[in-house]
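Submitted below is the structure of interest, expressed as structure tokens.
Missing here is one protein chain; the remaining ones are kept as they sit in the complex.
Labels for the chains are A, B, C, D and E, by order of writing; each one numbers its residues from 1.
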Amino acid sequence: MRILVVNPNTSASMTDRLRRELEGVKDRATELTVTNPAEGPAAIESAADEAQAIPPMLALIREAAPRHDAVVIACFSDPGLEEARTLVSIPVVGIEESSLHLAAQLGRFTILTSRCARVPAKVEHVEHLGLSSRLASVRPLEMGVLEMDADPDQARARILQVGAEAFREDGAEVIVLGCAGLAGHAVALGVALGLTVIDPSPVALATAEMLVRLGLTHSGAGTSARLRSGSM
Amino acid sequence: MRILVVNPNTSASMTDRLRRELEGVKDRATELTVTNPAEGPAAIESAADEAQAIPPMLALIREAAPRHDAVVIACFSDPGLEEARTLVSIPVVGIEESSLHLAAQLGRFTILTSRCARVPAKVEHVEHLGLSSRLASVRPLEMGVLEMDADPDQARARILQVGAEAFREDGAEVIVLGCAGLAGHAVALGVALGLTVIDPSPVALATAEMLVRLGLTHSGAGTSARLRSGSM
Amino acid sequence: MRILVVNPNTSASMTDRLRRELEGVKDRATELTVTNPAEGPAAIESAADEAQAIPPMLALIREAAPRHDAVVIACFSDPGLEEARTLVSIPVVGIEESSLHLAAQLGRFTILTSRCARVPAKVEHVEHLGLSSRLASVRPLEMGVLEMDADPDQARARILQVGAEAFREDGAEVIVLGCAGLAGHAVALGVALGLTVIDPSPVALATAEMLVRLGLTHSGAGTSARLRSGSM
Amino acid sequence: MRILVVNPNTSASMTDRLRRELEGVKDRATELTVTNPAEGPAAIESAADEAQAIPPMLALIREAAPRHDAVVIACFSDPGLEEARTLVSIPVVGIEESSLHLAAQLGRFTILTSRCARVPAKVEHVEHLGLSSRLASVRPLEMGVLEMDADPDQARARILQVGAEAFREDGAEVIVLGCAGLAGHAVALGVALGLTVIDPSPVALATAEMLVRLGLTHSGAGTSARLRSGSM
Amino acid sequence: MRILVVNPNTSASMTDRLRRELEGVKDRATELTVTNPAEGPAAIESAADEAQAIPPMLALIREAAPRHDAVVIACFSDPGLEEARTLVSIPVVGIEESSLHLAAQLGRFTILTSRCARVPAKVEHVEHLGLSSRLASVRPLEMGVLEMDADPDQARARILQVGAEAFREDGAEVIVLGCAGLAGHAVALGVALGLTVIDPSPVALATAEMLVRLGLTHSGAGTSARLRSGSM
Partner (left out) sequence: MRILVVNPNTSASMTDRLRRELEGVKDRATELTVTNPAEGPAAIESAADEAQAIPPMLALIREAAPRHDAVVIACFSDPGLEEARTLVSIPVVGIEESSLHLAAQLGRFTILTSRCARVPAKVEHVEHLGLSSRLASVRPLEMGVLEMDADPDQARARILQVGAEAFREDGAEVIVLGCAGLAGHAVALGVALGLTVIDPSPVALATAEMLVRLGLTHSGAGTSARLRSGSM
């Protein structure tokens, strides 16, 4: 099967890193296309950046969909996920949505984000998905992606420290690495922390593969019924 | 005070109609600028249209903000509302958010939308605002904006019929006219139905005027605390 | 337009202070009547006081309604708000309800109360309004109204301290001054704290003016439908 | 033990009927005082009536408390319940609160009210108690108390009809007779319907007896902690 | 009336202690049978233990039901409560369910458990009962049942300490003694703490007595209606 993975920002180095990571975990039968739009912000650091990134990403997905079996949007805020689903009929998987639904099956989870300004948005996403009762906390690492790249040992140490605090103070059983700069650390971190550590991109890819294999996709059916409060 | 009202689509006739309506209800001291972006979709009929409309609208708001005291985004789904607030420090008011918070103070409310495909999104917005306990229902009129324009008598008749059903079957006390083509009908409809009928655009304008008069705006403060589940 | 503002307790000095504050912020076209019932408790410090205060206040509102266009109940617990709406058809605005719905549009908010014994009631009110997801915290100042009057510098200092804690520890973006003794401090406090600070009485007055201008009021319609769980 | 039962309206005939009913179900060791305030509305048919009834009822409870071991407030909307608890240290039991907490232990319940105008208030009470997930529906009988008195056969027939609809259409397993005029019908109705039928006043009396026997009452402790959103 | 009280584990000493405690608080007219299954785990310390304990307990209840008027399941997690209700038509009362519904009527409550590993399960139970808005906290004592037996002075001291913390930090007004080893301490602890302290087993017994006296039981009616989301 052919899976299209889109990094919504225009950073080629980030796309390359994502490709290397996913090539290592994909099903043997999967052909991966990992790419990014030609236009848009080089990094998504605000709601306004995200709004700028969505239209070129949607154009890319619409153009490429006929040559693929499923799409993964590889940014932890799942930008444009709902919109893409209205444009194409193949499955579209968001790394946040798919990884949080898996995390919810494994235990109470804490999401690690890079910056504290992102914390309220993450809590809102979890509420929107209906998974608040399984959320232990959202904790910022207070390290930027560039810092993590420049000093991976420091990044690992910081994750271990904040993850241990999440376990001790918030009752976390599962840690979700909520930003791209953290990719590839999951297995080692899980062992070191004694907790389940989830790297979202591989989960999204595996979910896309599962959907294709089972012949499932989002529904194209509009909802025709009048909805009363409480019925949605 | 100077208020910028932005119609996020590029339909000049819709912008003109909005201008005429708001000129009739504004405070005497208010100078209105009612405008639309030069680029983007002519009508917002899907989530993908909305994504396309947001970037040019944000550019327009950012450019015009220094010459205004407040901004109103005049589309009932409040596209780009949160994003605009991160770009400018003057108040930004959405017609859906402001009119639903007012409706919630007046009674159990029903939102009328043009098409049933919009119903689930409306219910989600109400949940997101925390106002579900005051929502009676969301009901589609099953008439497009163009049809309403072409046959206003038919539009009025349809609103009266669906509004009466909302009162009788859903316990609605307040009707919110959830799409632009319905503007200007509120007072007559309220009398005919014996219910409170809310036209969102005037409410948003009056809310913007109130915020300017009271010296209030959204907070520019980031939230610095770690948020535990349940505290947001 | 003529707006009746009722201080539900019988303290004439509090009524005078409220009148002075609102005269400074009202619309030029508004004629204000700020008054209090002749009978009832001099201060509302408990649920039992509140129960005593409501009947004379309702009598006053019913008697004065024919000569006014809207009513504001000026006590932060909104005593008798629902009851008054069943007695008169002009808009009745509560300072807590109207200011919290506005606060919810501006950011995550913290309510400052005078005494900690009031904290649980405030949290319940916010839940009842459906605005819990926007509530950062309720924090007591631990100063009575009389102390605030006697030592305004101390009151200001205490508000700055607790407001800063609410920002730092609870992620508050907006501060709502949840008791009358705090009136008039909002603008200066907002500047000093770098947060949005809301004084409820002016918001209630401006909301009443908006409702009159737009021809809106609470619905007199009873709800005739059988309500299933989840539909209210 | 001595239990004070207060009918909050001033109808002596209703108080007499309540006394006869409770004398038949009380514990042998219980001395009952069933009374009503000398002043206030003869019937509680609106929120404003309720506000009028509370102050004289609170005065009566405060005066009589030293000679009793517990108080029952015998009106299905539990008027003044919270306020009474701040005035006396003996247990104060509301017939709505106690009967709904018992109903929740026995199955999904439907509340029967006399008039449809009361339906939204009942749904809100259930939400306030946190018992919504156990509520099947609230259904009006559309018969007044006087009609029920005048034609008890018709009242029984109407309850059987609406109860059967609640079972068939709403999944009700338990019926709560949510108004005083229905008292005394519970056992026969339960047999006829094949459902559990709860008469609230005897449940409230038995709950008061249980609290006295176990030495329990509401807490007089104020809550001293700052409450964050989500912690209440 | 004859009440069957079942200790679901096979510890005869625990059954004896429970019998002694309940003999002291039962109604004079009540004949108590306090027993335990012959087979199953000697203590319930995990979810797997609980699963093992349920089948023999259900067999015991089914066999003994014809000779009794009500059943109490005396383990704070209410194991097998729903299942037992499908097997017998006499009332079946759980000590957790009945005591938490009573606690909710008396104030914001904190549950004390023996071990922290039980804390998440308790919070989930409270959510399942719909009583979260009345829950102050769940706090572990970090003492086992055997330790409590061996050193009752130490147990009392620990409860006083944790109860005082719950009052001070969580706003608790009512303390529920959430494990069997704590029985018999309630009255003295309530006095010492100045809070309401609830011992669950006597509450469950009194609730069973009330149900028998009032002729009430859980409904045997299946729910026949299709349930939409939000209606359950």
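Worth a mention:
By our rule, contacts are C-beta pairs under 8 Å (C-beta built on N, C-alpha and C of every residue); 3 or more make two chains touch, one makes a residue touch a chain.
Computed from a predicted structure; not experimentally measured.
All shown chains touched by the missing chain in the whole complex, by label: A, B, D, E.
Note on the undisplayed chain: of the listed residues E:A43, E:A64 or E:L87, the one touching it is E:L87.
Taking the complete complex into account, A:V25 is the one of A:A12, A:V25 or A:A150 that touches the chain left out. Only one residue in the set E:V34, E:L58 or E:I198 touches the chain that does not appear here, and it is E:L58.
The residue touching the chain not shown here, chosen from E:V6, E:L32 or E:V126, is E:V126. Seen across the whole complex, the unshown chain contacts chain E at 46-48, 50-52, 54-55, 58, 80, 82-83, 86-87, 116-117, 119-120, 123-124, 126-128, 132-133, 135-140, 170, 222-230, 232. As for the chain not pictured, it touches chain A at residues 25, 93, 97-98, 101-102, 104-108, 129-134, 136, 167-174, 187, 190, 194-196, 198, 202-203, 206-207, 210-211, 213-221, 223-225, 227, 231-232.
Listed by residue number, the positions of chain B touching the unshown chain are 119-120, 127, 228-231.
Please note the rule applied: only the chains that are shown with their structure count from here on.
Note on A-C: its contact pairs, compared by residue number with those of D-E, C-D or A-E, agree for more than half at A-E.
Among the remaining chains, A is positioned farthest from chain D, on the basis of C-alpha centroids.
By count of C-beta pairs in contact, C-D exceeds the other of the chain pairs C-D and C-E.
The geometric centre of chain B is 26 Å away from that of chain C, both derived from CA atoms. With centres defined as mean CA coordinates, chain B is found 31 Å away from chain A. Within chain C, the positions touching two or more other chains are listed as 108, 119-120, 127, 132-133, 136, 170-171, 223-225, 227-232.
Taken together, the touching pairs give a contact graph of some other shape, not a line, ring, star or complete one. Pairwise, the chains that make contact are A-B, A-C, A-E, B-C, B-D, C-D, C-E, D-E.
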